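The structure is given below, and queries will be raised subsequently.
Missing here: one protein chain of the complex. Every other protein chain is in place.
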Amino acid sequence: MAKNLPQTGIISWITTVDHKRIGIMYAVTALFFLLFGGIEAILMRTQLMVPNNDFVTGSTFNGLVTLHGTTMIFLFVMPLSAAFFNYLTPLMIGAPDVAYPRMNALSYWIFLFGGLLLNFSFVAGMLPDGGWFNYANLSGPKYSPTHGIDFWVLGVQVVGLASLIAAINFFVTILNMRCKGMTLLKMPIFIWTTLVTQVLLILSLPVITVALVMMSFDRSFGTGFFDPEMGGQVIMWQHLFWIFGHPEVYILILPAMGIVSEILATFSRKPLFGYSVMVYSTCAIGFLGFAVWAHHMFTTGLGPWAQALFSAGTMLIAVPTGVKIFNWISTLWGGQISFTTPMLFAVSFIAMFTMGGLSGVMHSSPPIDYQHQDSYFVVAHFHYVLYGGAVMALFGGIFYWFPKVTGRFMDETMGKIQFWLYMVGFNLTFFPMHFLGIQGMPRRIYTYAGDQGWNLWNLMATMGAYITALGGVLFFVNLIYSCFNGKRAGADCWDGRTLEWTLASPPPEYNFAVDPEVTQLDDFWVRKFDATGNRVEPALQPEIDPATKHLPNPSFWPLVLAFGILLLACGPFFDAKGIWLSVFGLGVMLLGTYGWSYEEA
Amino acid sequence: MEILKKSTWRDPLQRLGLGWMAFSTSVFAEGSKQAKAFDEVEYQLRATLESPMNTIAGLTEWARGINHVYGITTLVVTLVFLAVSIPLIMAIVKFRVPEGTDLKQLKPPKQVHGNVQLEFVWAVIPVILLLFIAVPTWEAIFEQPEEAPEDALVVKVIGHQWWWEFQYPKYGITTANELHLPAETPVFFELTSADVIHSFWIPKMGGKKDCLPGKDAMNSMFFVTPAASEIKTLGGEYFQGQCAELCGSSHALMRFDTVLHTREEFGRWTQVHNQPPQVTSALQEKGQELFAQCAVCHTLAGTPSEEQEKSMLALGTPKQGPNLSNLGSRKMLGAGTRWNNQRNFIEWVKNPQSIKPGATMTAFGHLSEEELLALSAYLMQSTVKKI
Amino acid sequence: MVSDHEGALHATNTGIDNRKFGMWVLIASECFLFGTLIANYLVNRARGLSGPKAQEIYEIDITTLSTFDLLMSSVAMVLALHGCQNRDVGKFRFWTGIVVLGGVIFLGFQYYEFSHFVHNGLGLTTSIFGSSFYLLTGCHGLHVLAGVLWMSTILATSFVRGDKWFPDVPLEVAGLYWHFVDVVWIVIFTVVYLFVYI
Partner (left out) sequence: MVGQDSNHASVRTYWNLAGILCVITFIEWVIFKIEDLRTWSAFMLPTLIALSLAKLIMVCGWYMHLKYDHKLLTYVFGFSVFLTMMTFTILMLALR
């Protein structure tokens, strides 16, 4: 029944189980949500441009803050990283596809519906206004009676489920489906950071799932998990959220580190310096990520011993991160660096991420954090790490692998202009925020008095935001332009080091005509030179007739199951008759599950 | 009447003169109204270059302790920043291949895979540097006392949705939005909240601590107030504080002032505060009757509304509104939102939502102009407490 | 039930079948889920302001019986798998039926226990102890229900597809899931019911 689905057109995209198409869909949806996040940021910065501005009201501003944070983290950085995981993991480890192709499609569709559910709050006119972490009492039924917070709670729940399913998929793919000869310490470094990210996802998402279930019970059924009047503790939500929250920020940054390591190695024409040390420090960051969450809660009165331990743990994480930064610089050292756009983004990642990491170390010590907590210094810190770090690296990744995905280079001049617009705009926006933080401007305030000495810095920050927005627009122009008339790119267009450059660009649906065999790290690069060191034509994948390769059949059941999950999640919005919508959603889910398991794979 | 100075967004332009800023500010500036809420002239004068909320003024022992750790950390961080940026810039400049060379022809550089000693060096040195931060941090962490020292003035701070309530159990005083403190005395704060999480923060005095709702979730904060020499202006030196934890739509308008008095001045303040309001003129008389409507939520020390408050507390439902005993002598209205003058008072009573969106106070639009004048005469003049 | 990619079965590096490996990873993830629920229960078990306390309401006898029942259904699961691997369709179907029966009995016990508690005044929203208890045991109950559905589907498919159909790997994956649900109940039984006085 599944065999006669068309191979091209909309239906093929809806029913695809090919990891490359799903990767493209993830990337396109993530960039679509980037527009949302960007516009929210511009609106907020315009409101804060001058003292006591009335561009937006207080609660709308809180809504924008919440949606900007949640959209950028859950609907832009994580899915764009997932796009890289999806597209590159099988290609880099020499696998025909991911371990569970249909489950891969399922996680995309659940993510899409979760993102739409979260942003539906704009249409419903009830924005979630509790901040991206939605602290307990304010987001409880008593102080946020409208459904706004429900959009956040259920949207993040659904998107979390999507990431969990994808994480299991990639974890099994990486450990079980590597090509012949590729032992764990011969895998590309990007695959290592992907693996550790999946471990973090697998272990931290259940915590937020339980916390969100508890909050939706509080809001819909009147239980009192976080309500002091019923004996609940307000900081229980903070603990559960940050037990997920801190591994979450490593989930955001580790893929970016992997991408930067790949780009630096390629454009310095040198292997990554200290590969095994980079692997161990990635694992160390992943493991320590679970023991430091309370540095977000130093001011909630944890007591001296807890503060001492958590600050020690937080400082300890700076060591493996420092090791990685020095390794990147040593990768550059002695190389033949060519500053293409991806390389510009990668090098700027090192600089910006270092500044972000160092401002983070500053408030890892509780006494300083008493002054920095919930002030603009923290806003500056995490934007330097998240924007200067993860987003810059992800844009570098797009420029780097775009030729492999579409067979055409992205335009270099537009890329470089966009890069410098980003660098100038980014620093103009977020460096003054350090001063705002020291001058005591609290976070999430929709306006401020004119006499606080904050006017100049807020004005500069807003100007920087406009410049960055300009850069963003230029990126989308470049993206669309290059899709159709970018310079043609061959298989090994950047003289790369990993297996995905052995494939044609864009690669055939069956990936590897001949299953690759790897003898050492950066095997593809080593084969480009014979014993005496002069260049030899690398062995690329031959062209074969696609019919000979068995491909998993496309299937629409993942979409049905995902739609069932969406209906289940939409129940709480319709108070009385909502239960029937959820039950109907359960029915659709059962239908999808049974249809899925009895389908010819 | 005050002359409302044009909002301050023009000053930076003159100072910096950036063409780009001029262009985009002129495009957007028309949309933004000129300053209308706080920018009363006198408040402007107070905003010298040193902003009222800066965190490194360090007036108390605790704040100076924080700045000490902050100084060391900044030094270490700058050191590490140089250790990273210098080799990075050198690498970029030194090993850059000129644009357009055909890389495929170029012989690849020496394929260096790693160097164990180097890895050891830049793993151990950061640990040592971090110890420079960690040791003073741990010292500072264990300095804060858990319980109130005997000689400390205990102040109960209760966060409400968008205003602050301060109680002095020793003197039986309850006041709001202005925290009066004697100089050079250890003060121990007991922080709780009546609704959502707030965060009590006086940057110049030291860090912030969350006010968590719930009986068993009481936080504490302790510092010794600065010496009398810090008090420059008569009637006490003003230090600003603000709520730092998102607590709803008017979280930005939840500010308060700490007023520092000399010991004698503070002593007089404690006696004077609970005196009943002196009704001198007929207008204030009329205002007193009108206050009966307000007594449902507000209390004035020394008036029948106080007994009403006691009975309501016995029932377990405390009054919703702040205590207004010394409203006349306060500098700001609505938790640091508006300057305390008659025009603002009347505008507040008529429609509180316009000033503080989401405020739970009902609007008294039905009162006539003359009744409002009477009410403001009573609440503004008769509650003034001369120290 | 042909597996996901039977044709292009990629010889896995670790020799473990992808689906079995995936189930183990899901079990690792569920450890954290139940770890959170148990931690939340332990924090809130004494914080209930109203309604009956834990000591007053728990009936250890019924719960011990349901623990026996779940253990035996775990044993039945292993024997079903054994039967399936030895191509003995009678044993396979018999023991799978016992597993489903065990699951249904456990759900029966849980239904009785919940209605008994509600009857004694411990509703979902009576106190935070009640909410945390129902969240933990309810979540486990839903997992048991899913297991019962899964196993009864395998049983039904066996009857539909005749005596020659032996789902070795799918049955082993379902078995892993069922044993994990039993392991979680062992931990819950100890932490919730036996730690009441500690």
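Each chain gets a letter, A, B and C, in the order it is written, and its residues are counted from 1.
Rule of thumb we're sticking to: a contact is a pair of C-beta atoms (placed from the backbone, for glycine too) under 8 Å apart; a residue touches a chain by one contact, two chains touch by 3 or more.
Just so we're clear, the structure is a prediction, and the values are computed from it rather than from any experiment.
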Touched by the hidden chain, restricted to displayed chains: A, C
Touch residues of chain C, complete complex, unshown partner: 14-17, 21, 24-25, 27-29, 31-32, 35-36, 38-39, 42-43, 60-61, 64, 67-68, 71-72, 74-75, 77-79, 82, 85-86, 166, 168-169, 172, 175-176, 179-180, 182-183, 186-187, 189-190, 193-195, 197-198
Residues belonging to chain A that touch the chain removed from view: 175, 202-203, 233, 235-236, 239, 243, 290-291, 294, 302-303, 306, 309
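Here is the rule we use: only the chains that are shown with their structure count from here on.
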Rounded Å distance, chain A centre to chain C centre (Cα mean): 33
Distance between the centres, which are taken as Cα means, of chain B and chain A, whole angstrom: 35
Contact set on chain B toward chain A in their complex: 7-9, 11-12, 15-16, 18, 20-21, 24-25, 28-29, 31-33, 35-39, 43-44, 46-47, 49-56, 65-66, 69-70, 73-74, 76-77, 80-81, 84-85, 87-88, 91-92, 95-97, 99, 101, 103-104, 106-115, 118-119, 122-123, 126-127, 130, 133-134, 136-138, 140-142, 144, 146, 161, 195-197, 199, 201, 203, 206-210, 212-215, 217, 219-220, 242-253, 357-358
List of chain A residues in touch with chain C within their complex: 95-97, 99-102, 164, 168-169, 171-172, 175-178, 202-207, 209-211, 213-214, 217, 221-225, 230-233, 236, 240, 243, 549-552, 594, 597-598, 600-601
Residue ranges of chain C touching chain A (in the complex, touch as defined): 1-8, 10, 12-14, 16, 18-19, 21-22, 25-26, 28-30, 32-33, 35-37, 40, 43-44, 47-49, 124-125, 127-129, 131-132, 135, 153
